[in-house]
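Before any comments, here is the structure.
Excluded from the complex is one protein chain; the other protein chains are retained at their positions.
Note that the chains take the letters A, B and C in the order they are written out, and that residue 1 is the start of every chain.
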Amino acid sequence: MVVIRALAAEDRVAWQDLYAGYHAFYDRPDLPQDFFDGAFSRLMAQEPGEFRGLVAEEDGTLSGLVHYVFHPHLWRPEGVCYLQDLFTAREARGKGVGRALIEAVYDAADAAGAPAVYWMTQEFNYAGRMLYDRVAERTPFIKYSRAL
Amino acid sequence: MVVIRALAAEDRVAWQDLYAGYHAFYDRPDLPQDFFDGAFSRLMAQEPGEFRGLVAEEDGTLSGLVHYVFHPHLWRPEGVCYLQDLFTAREARGKGVGRALIEAVYDAADAAGAPAVYWMTQEFNYAGRMLYDRVAERTPFIKYSRAL
Amino acid sequence: MVVIRALAAEDRVAWQDLYAGYHAFYDRPDLPQDFFDGAFSRLMAQEPGEFRGLVAEEDGTLSGLVHYVFHPHLWRPEGVCYLQDLFTAREARGKGVGRALIEAVYDAADAAGAPAVYWMTQEFNYAGRMLYDRVAERTPFIKYSRAL
Partner (left out) sequence: MVVIRALAAEDRVAWQDLYAGYHAFYDRPDLPQDFFDGAFSRLMAQEPGEFRGLVAEEDGTLSGLVHYVFHPHLWRPEGVCYLQDLFTAREARGKGVGRALIEAVYDAADAAGAPAVYWMTQEFNYAGRMLYDRVAERTPFIKYSRAL
C-alpha cells in the first residue's frame, strides 16, 4: 500500500538516496553534500514561492519523490505549478508510484487555486513519457536555454 | 536605431497593441481589456518575483516587447529567468529586434545574478526558431501539461 | 533458442497471425484476407526489387517477423535497404527477438552490397525506440506525406 505524503524532517536520509538516484539518471552522479543540504532545507522551509516535496512511502520505505513550486505566469494571475523533479526507485517501478505522485501534485495545485501544472522531460525519456501520456498532455512546446 | 529599455507607464497604449499582436499569433485574438490591465499593472509593480518588461523603441515607436520573470529552481539556489513573451511587430522584423530583446534579458539575468535564461516555443515556430538557434541552445526537453 | 531464418511457404498461417498483430498495433485491425494473400505472395516471389521476409522461430513457433526491400537512392548507386515492418509477438518480448531481426537485415544488406539500412517509426513508439536507440542512429529526419 503506497501512501503519498508531504516530505518530513525524518525523511532526510532516505530522501537523499532517492534524489541522488534521480540526479544520477540525468548524468549528475557526484553532487556535493552541500547541494542536498540546501535543497532539503528549502523543501522544509514552507515559504511562499519556495519548493514543496511529496514522497511515496510503502511499508516504511520511501519509494518515490516529487518536488514542485508555484511561480508567476503573466497570462494567469493565479500562477502556475512547475513540477521539477519526479523519481521512483528502481525497485518500485510499475506499481503506480509515479502516477500517484503526479496526481498528488495536481491535488496540491487545486488546493492552492493554481491548477495549471506542467513539467519538462527529455524527448527520449521513453519510460517517463509512457506515464506522462496517460496523465497529461504532450504540448508542442520545446525548451530553449541560453548557452552558458 | 533600435533602443531596448524598460517598459514605462507612458507605453501603456503602444504596449497593448504589441501584446495583443503576440496573443493573436497564438490564436487568442480577443482577450478582454481586464487581461491587459492586469498584466501591465504587474509589469509596472517592480515587486520581487514579479514579471518585468522590456521594449524596443525606434524613432519613438515601439517595435517589440519581452516579458521575463525570475523563479526558484531547486538545483540552482540563485533561481532561473523565464522569458515568457517575445514579440516583434511585423513591420520591424528582420532588423535584429528579437535578438536585441533576448540579449537584453540575458543582461538583466546577469545583473540579477541568475544567468540561466530559458523559454519555450512551439516546435513549428519556424521563424522564431531561426533566431533562437543563433542565440540559444535547443534542449531535448519537451513540455507536458496537465489536461484542464 | 531463437533462430532467425527466411520466411518460408509453410509459415503462411503463423505469419499472418503475426502480421495482423503488427497492423493492429497501428490501428488497422481489420485488413481483408486479400491484403495478406498479396503480401505473402510478394514476399515469396524472390524477385529483384521486391520485399523479403525473415522470421524468428523458437521451439517451432514464430515469434517475430521483419520485411525489407532494396530500393534505388540517387546518392548511393548500390541502393538502400528499407526495413518496413518489424514485429515481435507480445509473449516473446524482452528476449532480443527484435534486435536479432534487425541485425539479420543488416547482414542481408551487407550480403547484397547495400549496407545502408533505414526505417521509420512514430516518435511516440517508446518501446520500439528503446531498442532502436541501441542498434541504430536516430536521425533528425522527419517524414512528410502528401495528404490523400
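Rule of thumb we're sticking to: a contact is a pair of C-beta atoms (placed from the backbone, for glycine too) under 8 Å apart; a residue touches a chain by one contact, two chains touch by 3 or more.
Remember, predicted model here, so these are calculated numbers, not experimental data.
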item	value
Displayed chains contacting the withheld chain	B, C
Contact residue for the chain not shown (choose from B:A24, B:A45 or B:A127)	B:A127
Where the missing chain touches chain B, by residue	123-124, 126-127, 129-130, 133, 138
Positions on chain C where the hidden chain makes contact	35, 38-39, 42-43, 49-51, 67, 69, 71-75, 77, 82, 84-85, 106, 109, 115-124, 132, 135-148
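In this section, only the chains that are shown with their structure count from here on.
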item	value
Category of the chain touch graph - line, ring, star, complete, other	line
Cα-superposition angle relating the copies chain B and chain A, to nearest 5°	180
Cα-centroid distance, chain A relative to chain C, in whole angstrom	39
Where chain A and chain B are represented by their mean Cα positions, the distance between them in whole Å	27
Shared-contact residues (touching 2 or more other chains) in chain A	123-124, 138
